[in-house]
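Removed from the display is one protein chain of the complex; every other protein chain stays in position.
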Amino acid sequence: MNAISLTHLTKSFPTAGRVVDDLTLRVRQGEFITLLGPSGCGKTTTLRLIAGFEFPDSGSVSVAGTDVTDVPPYRRPVNTVFQDYALFPHMNVEQNVGYGMWVARLPKREISERVAAALQMVGLSEKAAARPSELSGGQKQRVALARAIVRRPKVLLLDEPLSALDAKLREAMQVELRHLHRKLGITFLLVTHDQSEAMVMSDRILIMEAGKVVQDGSPLDLYDSPASPYVADFLGTSNLIPGNVHATELDSIRVKAVDALFRVRTRGRSLPTSANVTLAIRPEKTEVIAPESSPVGTPAQLTGRIIEHFFHGGMLRTAIDIGLPLPFLVDTQIKSAAMQGQQLPPGSPCRLRVDEDSIVAFAGSHRP
Amino acid sequence: MSMVGNSRQRHDGIDIGLKLFTFMVLAALYLPIVVLIVFSFNDNQVTTLPLRGFTLDWYRRVFSNEDMLKATYNSFKVGLFATAITLVVGTAAAFAIDRTDFPGKNVFRRLVLLPLVLPGIITGISMLNFFRVLGFTLSLETVILGHATALISIVVTQVYARLQRINRRIEEASSDLGAKPWQTFLYVTLPSIRTALFGSGLICFTLSFDEIPVTFFLTGRDNTLPMYIYSTLRKGITPEINAIGTIIVVASLAIIVLSVRLLQDEKR
Amino acid sequence: MKRIVRNVALAAASASLGMLAFSALAPAQAEGQLSLLVWEGYADPSFVKDFEAESSCKVQATYVGSNDDFAPKLAAGGGVYDLMSVSSDAAAVLVAAGFVEPVDVSKVPEYNNVYESFRTLPALNSDGQVWAVPFTWGANPFIYRTDKIATPPDTIAALWDPQYKGKIGMWDDKSMLYNTARMLGIADPFNMSDEELEKVKAKLIEQKPLVRKYWSTAGELENLFASNEMWISYTWGGLMLNDLKKQNVPVAEFTPKEGADGWNDNWMIAKGSPNIDCAYKYINFMMSPKGQCGVSTVTGYSATNPVAAKTCMTPEEFKAKHQDDISFVEKLHMWQAPPRIDVYTNTWNAVKAAP
Partner (left out) sequence: MRASTREAWLKSALVLPPLAWTLVFMFVPYAIMFTYSFYTRKYPTFVPDFQFGNYIALFQDVQYRQVFLRTLKIASLVSLFALLLSYPVAYCLVFKIRSLRLRMALYMAVIVPLWVSYLLRAYTWKTILGSQGVLNSFLVWAGILAQPTDLLLYNQFSMVITLVHIFIPFMFMPIFTSLEKIPRSLIEASKDLGVGRGWTFLKITLPLSLPGVMAGFTFTFCLSFGDFVAPFLVGGPDGFMIANIVQSQFGTALNWPLGSAISIAILAIVLTVISISDRFERSGRLDLG
């Protein structure tokens, strides 16, 4: 039995057009699944269709094996953590968390016990009497979470729950959410546009584009084998450079791109000789080297000129002009201060050594 | 340097001028009210200066003037009923404008808001025509209907403005947490628009309590207080009117202060 | 707190809707509530108290400021008023419009004691029916402040005298046309030609800068005189003089050499009145000595029932009010209904509208 099952789900809005387009999706019981995509890709609408805030034009929604397509939200066994938390401003924390049980007319004692337990779980026991306006962003987030899980839903829907938090808090909450998921054993469906958030927390990520799922897999699968330049660029950073198939071999091809010749694994794709391809090269799989430090003529190397270095904590991002409209990005782990001092200054010519195994080739030319 | 100093001085001059002007406008606003109150205690039939002496006689007369008391009672009745209707119908109208789409919605919106700027006399006369066609007997009930129609727009604008500002997600959250639509309305939506309802209800009541043009055309045997005052005003100014005016002023101030306090308490 | 407010609001809303529905079904007027549409002085507490005590009817009065107020008030819908005090010149219109019930004179024992000249007025008797019971009459002279105007004026033209600029009062009523016409020497003020009306209108517009206020009720005029806003004005003979003297305002009346307006007021019963019994009781009370002298004392007007009047007035008073010699009425310019009444009202409105 699937926790969530969406079948040929379609939803249009008068102004925005078709936002969810023939979407079919199965979520297993207990899974932590993430809908990932840029704003406007239909991920939030999908979540709202599952929650029952919207009704589909066609297709069906079922939760825990029951068709709920036409069931109003208040009769669905799902709960939602809203992006802006949507706490009731006129109730205190305790009343917010207990609301769902209060409207269901549960006994007062049971309510207070469960509310206390939920607040303890999110570490807000001492704030029970506070009003939402007296809480910090992170605390509001926890109240929203407690409010949603206290009813023990079959599925917990999280609509960009961390987007309003600052970076540090966000990371802490990611860990906590993951932990909570394991502890509760509830199916989590997260909607986010933050790829790192998706990768940190999810068992499975669905990348959405224009109302459709374009790739579905574990974070690692998606990162290593993006199905399209769109995915490659969306998950992490990729340098997308145009190339041309020079020769084909058994399970790899030789691609001429700019001034280099790469051997690229085909990964089952059929890419015939002289076909136009796009290569996705991860910045961290590339190394900047001084022009003289390697024998001239090594084919799998791009040449260029350093534009600028950007310091990113433990990592240095270097932008390099290789003659394409967009600079080529290279990430270098900085292990010591000395290493930072050894970098070539902006303006110097350089060579780029790419880990050929990590390159992914896509048919056709794409403009990122 | 000196230039900066000069310009600052000039600006201070403008500031002081502005504040003085504000003070004078406020003084002018309250001058009639002060006059009203002062003459209600003046021991003279004619309302002219100089003041003659202090008396509570006018108040005694107010409380023994049966017609005036009856009219006051009628005004309370009209105000309460009209306010209740405007709150119910006006809130529904605000919801309809905010949340639904139906053919003719724009016409509806314009029509329902029209009385806000429409001279009361037009509302009064059109409804007089209407009641006459229907063969209604003019009475306090027709006045109530007239007031409600004229004042609904106030509730609509206030509640609509509030609805636009409230976070729709909290209603979804309520529904998500298992609240049936009526529960969501009662426990989440209504509390969110409560102050708007309270405020507009207060305004409607006071405006209805004070209404002349609509009442003028729609009232039957019974007088409301303003109609009573209106007819006595032409008959002659007596400090009795000042006395009842002072009572109204004090009562309305008390209501305002009370309601402001009440709303503040709730926010806390 | 919030729950209380919420519950109170809800309870109030539902209760009031319910009550409104209920009161719409309930009969609109309580029996025995006599609603009068009258001139000031005709429902004075001094005698109404007695009436209420002996009849168990409650009296509630709305005052008119003009004879032209009756028809519109009745046109706005029936059931509001029971009894009206209409001047003879306005009676025919109400009859024609079907706003009034015929009077059953057999229920008015004093009817036959009324001066015959009033009783038989054509305006009050048509279609073989009696439509009204005459109960009072009087003249409308002019009034002035004796402390401000030393020499008593003797002409209507005094109201055009620039030395009283800003202190002149006129009644907000079409009868101002009659006066002005009389001053201008127009033969029949009640049936003027268009040119004559134009002349009257021009004269009245010429007067506007001198006028303080067009007043419409006795109380208003009294107040204007008492607060020194007005020194000279048209007046309803007797009533205002009495009231102002009571307030120690130095005033006197004068009858202009052009003559004074005369009028008589009559009780008429509104069509569809739910209180016919009380209406007849009030008519009878007003025709009795208590009513005839009650009104006369309050207003200074004359009575129409000399039999009743004789029992309650002193002989001097009886004479002073011309009760002994009703031919006095012939010296007055009794109001008549102008055949072109709408043109007259329009002319008066045009005067008021003019800059």
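Worth a mention:
Which chain is which? They are A, B and C, in the order written, and residues in each are numbered from 1.
Convention: contacts are C-beta pairs under 8 Å (C-beta built on N, C-alpha and C of every residue); 3 or more make two chains touch, one makes a residue touch a chain.
Everything quoted here is computed from the prediction, not taken from an experiment.
Residue-wise, the contact with the chain that is not shown comes from B:Val89, picked out of B:Val89, B:Ile166 or B:Leu186.
For the options B:Leu36, B:Met68, B:Ala84 or B:Ala173, the residue in contact with the chain missing from this view is B:Leu36. For the chain left out of this panel, the touching residue among C:Lys58, C:Lys107, C:Lys213 or C:Lys271 is C:Lys213. Mapped onto chain C, the interface with the missing chain covers residues 66, 68-69, 71-72, 75-76, 93-94, 96-97, 166-167, 170, 174, 208, 211-214, 227-229, 341-342, 345-346, 349-350, 352-355. Listed here are the chain B residues that touch the chain not shown: 11, 14-15, 18-19, 21-22, 25-26, 28-33, 35-36, 39, 46-50, 88-90, 92-93, 95-96, 99-100, 102, 108, 111-122, 125-130, 133, 145, 148-149, 152, 154, 157-158, 161, 181, 196, 199-200, 203, 206, 209-210, 212-213, 216-217, 226, 229-230, 233-234, 237, 241, 245, 248-249, 252-253, 255-256, 260.
In this text, only the chains that are shown with their structure count from here on.
If touching chains are joined by edges, the resulting network of the protein chains shown is an open path. When each chain is reduced to the mean of its CA atoms, the one lying nearest the mean of all protein CA atoms is B. Distance between chain centres (mean CA atoms), chain A to chain C: 88 Å.
Taken residue by residue, chain B touches two or more other chains at 191, 266, whereas all remaining positions touch fewer. Residue positions 90 of chain A are each in touch with at least two other chains. Residues 45-48, 80-81, 84-85, 87-88, 128, 131-132, 135-139, 141, 144, 186, 190-191, 194, 197-198, 201, 217, 220-221, 231-232, 234-237, 262, 265-266 of chain B touch chain C in their complex. Within the complex formed with chain A, the residues of chain B that make contact are 167, 169-170, 172-181, 183-184, 187-188, 191-192, 266.
For chain C in complex with chain B, the residues that touch the partner chain are 1-2, 5-6, 9, 12-13, 15-17, 19-20, 23-24, 28-29, 33, 35, 40, 60, 62-63, 65, 76-81, 215-220, 222-223, 226-227, 247.
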